[in-house]
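Comments concern the structure below.
Every protein chain of the complex appears in place save one, which is left out.
Coming up: chain A.
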Amino acid sequence: MTTHYLVLSGLLFAIGAMGVLIRRNAIVVFMCVELMLNACNLAFVTFSRQVGNLEGQIIAFFVMVVAAAEVVVGLAIIVTIFRTRRSASVDDANLLKY
């Protein structure tokens, strides 16, 4: 059983990572990041069940809290960038470079 959960978790993580790497829309990239976080959460919870203690589930809650905070800050940034540049593409926001 554990294996299925872990495979699912790996698949979700891979999909999220690929989304982060190939999609340009900041909102989609953001959702992919959430996907990766939740893939991790799934792995934590799976191992928690298998090992039989609650630490993995507690960590999953922490991750959710961090993800919520991240959403608050991240969305604010994305909205601000969109307001000034009329674009939500992550490739357009590339001023901070050499």
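Note that in this section a contact is a pair of C-beta atoms (placed from the backbone, for glycine too) under 8 Å apart; a residue touches a chain by one contact, two chains touch by 3 or more; residues count from 1.
Criterion: contacts and distances are computed from a predicted model.
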Absent chain per UniProt: "ABC transporter permease", "Electron transfer flavoprotein beta subunit/FixA family protein", "4Fe-4S dicluster domain-containing protein" or "NADH-quinone oxidoreductase subunit L"?
"NADH-quinone oxidoreductase subunit L"
Going by the contact rule already stated, which one of A:M1, A:L21 or A:L54 would touch the omitted chain in the full complex?
A:L21
For the chain that's not shown, point to the residue among A:M1, A:V72 or A:L95 touching it.
A:L95
Had the left-out chain been drawn, it would touch chain A at residues 17, 20-22, 24, 29, 90-91, 93-98
